[in-house]
Structure formats: structure tokens, C-alpha cells
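Shown here: the complex without one of its protein chains, the others still in place.
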């Protein structure tokens, strides 16, 4: 196997599709969002990307059938007047610095192969606390992209995220921009501690406005409710533990 | 030395031999099973595989003679009507992600060189607790392989092992499958905490039924008994320690 | 992208410019010093260096515009009779041993491209305690360089720094020296615990004497004052905490 190996499965004619990247990251926001598009919209697997930077691993499906771990490109056809999408999903990022560069270069190669010149990297940005209002932060490679995004509710904050944007999402901008891609990163605010379907929904709501398509959020809302229950139980347990601890007053009488 | 260096020692004519991989892993199940085949059956060293992904190390034999650490291929001739075996054993997996890919590619090259188109990767799957019944889990690269394996007692469980199968065993399926190998992974259930000869025996019992050969399990049973003694002693020590701890009732009167 | 990718932005005619390296390191002394030169003197971006050894990351500017992380070369024109400067700044060193070698080789290639044959690597040397007098230590690739540096107040101590000089600064000497560069490392003493603008100023004061230029230190002194305040607050907090702890005398009566 080559260091990176692209397996083309289908070759549909796509009209300047928009690359949507949703690999694992903070709060799994990008991954949840991209997978939701595949579940809800008309989609077709078009290519698999194998990389020796991914773990040496096969995944097992519900029949016990093993397949080499990979990232997948799906063509997604939306109902509205918007462009076709080329959605990248998978379970892994690269495992080394230079591996991230080679992986992202290969991803952009595939996107160009399908005629794409525009990319949205989806992800989360950690706030460190529970999020009440799901703001979506943006970063772009050229200033003229900002107005349309701001109209769709995206916020741009000076020098944020402070540590830059790392991983494949960052390089979709960094390497994509150098190749002439019109690249945008949409980052949903999220605590950073939990998988966050609500943040994924916030990101998708921006995306559907910009790219003029519509998607049903029912299943994502269901997952959000499940997460709420989990969070609720964690809080209850914490409260109980604190109730069992002696109060400051009680502590005064010990010893 | 090249990154991977194959040293062919013998060139016997083998009729479509079956590759059996048994490198170190969970409970050393695969390694124990493969080494047991070499001890009990008529075998011949046919090739050594050196790799700069292995530790920079020589092994010392019982005469004080040093030899560069390597993985070994043995031709194994069984008594029954079953195929010849090409058994891969060794003390190491690769040390990096991409190293696993290159190592497994080289292993499959050697297997093809001997005419093999079929592979069994042997290993263990951790249960996290002491195992009473030694079930053997299976994973395959194509659905039509399942029936014969299920007849031999192999279980297929949806999406298990949950984290996929990693290391050379995983790639024997993943890369082997992409090359057209008929690849199977047999995983003996094992606690994951101890070397487990019983789990290795369970895997071999499946293998001998599928590949139509017979092997004596006396020495493996002896090792299993030794392990039982070790486990027994650990339990005794744990019991004694607990006996020395004050009971909850006793604790109530302290302080 | 290549493993290392140089993007030339401007091609000014420079007369044997002196390479000044200020990448992150102990007390950020080198980075502070090099960035201060860019802020205070007449400078021009001439080249960017991208490397897959840098983190896979984009940096976000104050407009929310993303750019691939890189190291930058600026031509700096001084007022005095001294030579032009070629100042290297950035946020990262390499992430592996061999990466440092390749990165520094590329840096020296760029410097040669602009006609440079002389280099100053700026950095800090940790003392492990608060520094009162900011001595600047030196290391050179040839003994005849020492006299002029000692005249400018640089100290040379046998076998110091004891562990050698590591990272790009070290290799500017090690690889630069082997190429015929006249390489010097100037290391400002610094505690090693904090960003240290005073140490950076000490290094620059030596540099301006050797290279015959003048730079205003107002802004660096302001940052030094800010750091003093931070240090002061840390000390106060430590003092308060100690005041709240029982004294040895008080402890004697407990229990």
C-alpha cells in the first residue's frame, strides 16, 4: 500500500461541489454534523482514502465483516438551488505533524478531482463551560468571504481561537488557501467535555443558510436530548456527593 | 540493511499453504497458538523477516549466540488432508502506525511468494474478567466465509470487537482483503491480564477443525495448569490481605 | 506541499546581510529580541518558510483571517553603518530530531540565497533563579570571533552551557559552521521560568554594539515592567499563603 491510497468508487458528474470536512475533533461537532448530512440527504459513496498515518486497524460491521479503516467521501445532492456537496467523514486524524500535511494535501487532491474549489471545515471550539447559546465562530482565508458568513450569523473575533485551528480543519484553510480554495472554518461553541449534537446543529443551520439547502434536525435533537439526560445524571450524582460531605459548620466540630 | 529485509532459508514446494499469523498481542493468545503448532507438528524454517521497525536488538540463545531479532516463517506439514501451513511467529509488532502497514505488506508478499492466498490471524480479545467458557470470536473479509466458521463454533457478534482489530492481525484482514486474500481473524476470549494457554487452545481447536489437522494439546494444558497455580497464589494473597484489614464493624470503633 | 516550502515574497538587494535567528526557546529571549527588531526598525517581509514539522495549524489574525503557520524572514535596514539584517522569527521549532536538522539546513539555504555568510542565534540560558545582572553568554564556531564579542561584554565560560545548545540555535552554529558561516550564539541569562524582556534587551544591547546599529528599548522596558508586576503579585500571594500556614511554634501544640 502507498502511504496514502485513494480508491475511487463512483464517478458522478458534480458541478463545482463544496467540500465539507467533518473528522473527529472537539466535541465531535464536525463529525456529528457531517454524518448528519449523510443520514438525512441523498448521498452516494464516491471514494475511500486509506492512509498509513491512520491506526493499523480494521473496523468490524454489524455482520462481523472487517474493512480497513479509512476516510470516506460521499457526494451529497441537496434539494434546493445550492451546490452539490462532497462530504468527508472518518474516524481518525493523522498521527504525526507531517502526516496531517500529507493527509490534507491528499484530501484536497480528491476534492479538486471532483471539481471542487470551495471548502467548509466543520468543528467545535471549546469554551470550558456549559454552553447556553450556541454561537458559531468563523475563520476564512480571504476577507471578502466574511460578509456573507456574518449575514448567516457567523461571528468573527480578533485572534480567536487563540491557539489557532489545528488538525485537518486548520490545514483545509492553510493548505487549501495556498492552492486557491475558497476555504471557511465553521466552529460551533461547545464545552469541550462532551459530544455535542446541539453545537453540530448550530453549525449545520449556518451551513444550510449559506449553501441554500434544508435538512431535518429531528434525529440530532433526539441525540441532544439523550446527552441532556446523561448530563442531568452526572449533575445529580455530583449533588448527592456534595450533600454527603460535611458542611463547613460541621467540619468545625471535628477534631 | 533495507527497511525490511527478507532472508529466504528454504524453498519447499508448498501447495497453496495457509498463512497463520501469531505475533504478540492480548494474552499472547496468537503467539502461544502459533508456537504450539511449531512445537507439535513437522515444521521447517523457510524465511526470516528483519525490520528496522523492530527494536534494535539481538536475542541470545542457550549457547550465548546472538542473532538479530526477526519474525520467522515456518512451513508446517500436517498429517491430515488439510493444506500446508505457513506459520509466522516472532517477538515484536511494529513500533509506528505506518510501520505496521509496511510490515504487514511485507508479510503478505512472502505469503504470496509461497503461493498462499488464504490467511488466519490468531489473537485474543480482552473481556476484562476471568473467562469461564473460552468462546472464539471471528472476523472475516467476506460474508461467504462465515458459514464454515460458524459450523466450527466461531461466534460473530455485530460491531465486535468494538474498537476494531488493531496491529498486524487487523491488517492481515485489512490489507490482505484488499489484495484478494481470503483472510480470517480468530480471537480467543481472554481476561487480558495474563498469558492465556487455554484461550490459545480454544483458538487452535477451531483451526484444526477448519483446516483438517490434529495437534496434541498436552504441553499447552501443562502451561495452563502452571498459570492456574499462579492465579491461585495471587488470589490467596489477595484474600489474606483482605483478612488483615479491619472490618467495617471494627472501623466503627476507631477514633 | 513539500516537506519544507519556501515562499519568496520580496527580493531586495541586500549587502551581505547578517542572519538573526529568534525562534521560541528558554524565556522566549530570542523571540522577544528578534520581534523587537522588527517592531522598532525599518523592515520588510522577504520570505515565508512552511514546514510539515511545524504543527498542522493556521493562525488567526485580528480580522479572523487564517494563514498557515510559518517562520518568516524580514529584511531589516538599520540606520548606522552596520550591515543589513535578515531576521528569522516564528512560533515553532521542529518536532523531531531530524526535523531540526532539515529545518535549519533550509534556513541557512535562504540566508545564503540573500547573500548572508554570518549568523547570530539569539536565545536564553536558564539559571534556575531570579536574575539580578543580565549577563550575556556566548558560543562561537571559531576562536577568532571571541575577542570582538568579549569587547562588547559577552562572557565565554568553559564547557557552558553544560548540556550544549539545542534546537535551531544550536544547529545555526553546528550546521552553519560546517558550511562556512561565521556563526555566533548569544544567550541571555534568564530564570527559565518566565518570559524575560530584560534578558532580551541585554542580548540586543550586545548585538547593537557588535553590528553598529541603534534601537529604542521603550516598549521592551514597558513589557519588562508588566512582568515585574506579575512577579510581584506571585510573590505577594506566596507570602500570604505562608502567613496563613501555622508557624513551627504553633505546629508544636497540635496533637
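Just so it is clear, A, B and C label the chains in written order, and each chain counts residues from 1 on its own.
Rule of thumb we're sticking to: contacts are C-beta pairs under 8 Å (C-beta built on N, C-alpha and C of every residue); 3 or more make two chains touch, one makes a residue touch a chain.
No experiment lies behind these values; they were computed from the predicted model shown.
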| request: In the full assembly, spell out which visible chains the left-out chain is touching. | output: B, C
| note | From B:13, B:63, B:81 or B:129, the answer for touching the chain not displayed is B:63
| request: Would you mind spotting which of C:12, C:115 or C:164 touches the chain that isn't drawn? | output: C:164
| task | Kindly note down the residues of subunit C that lie in touch with the hidden chain. | result | 94, 97-98, 100-102, 104-105, 138-143, 146, 156-161, 163-168, 170-171, 173-175, 177-178, 183, 185
| remark: Note that subunit B touches the absent chain at residues 1, 3, 52-69, 95
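Going forward, only the chains that are shown with their structure count from here on.
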| query | Taking chains as nodes and touches as edges, what kind of graph is this: line, ring, star, complete or other? | reply | line
| said: Between subunit A and subunit B, how many degrees of rotation does a Cα superposition need? Round to steps of 5. | reply: 90
| request: Quick one: which residues in subunit C touch 2 or more of the other chains? | output: none
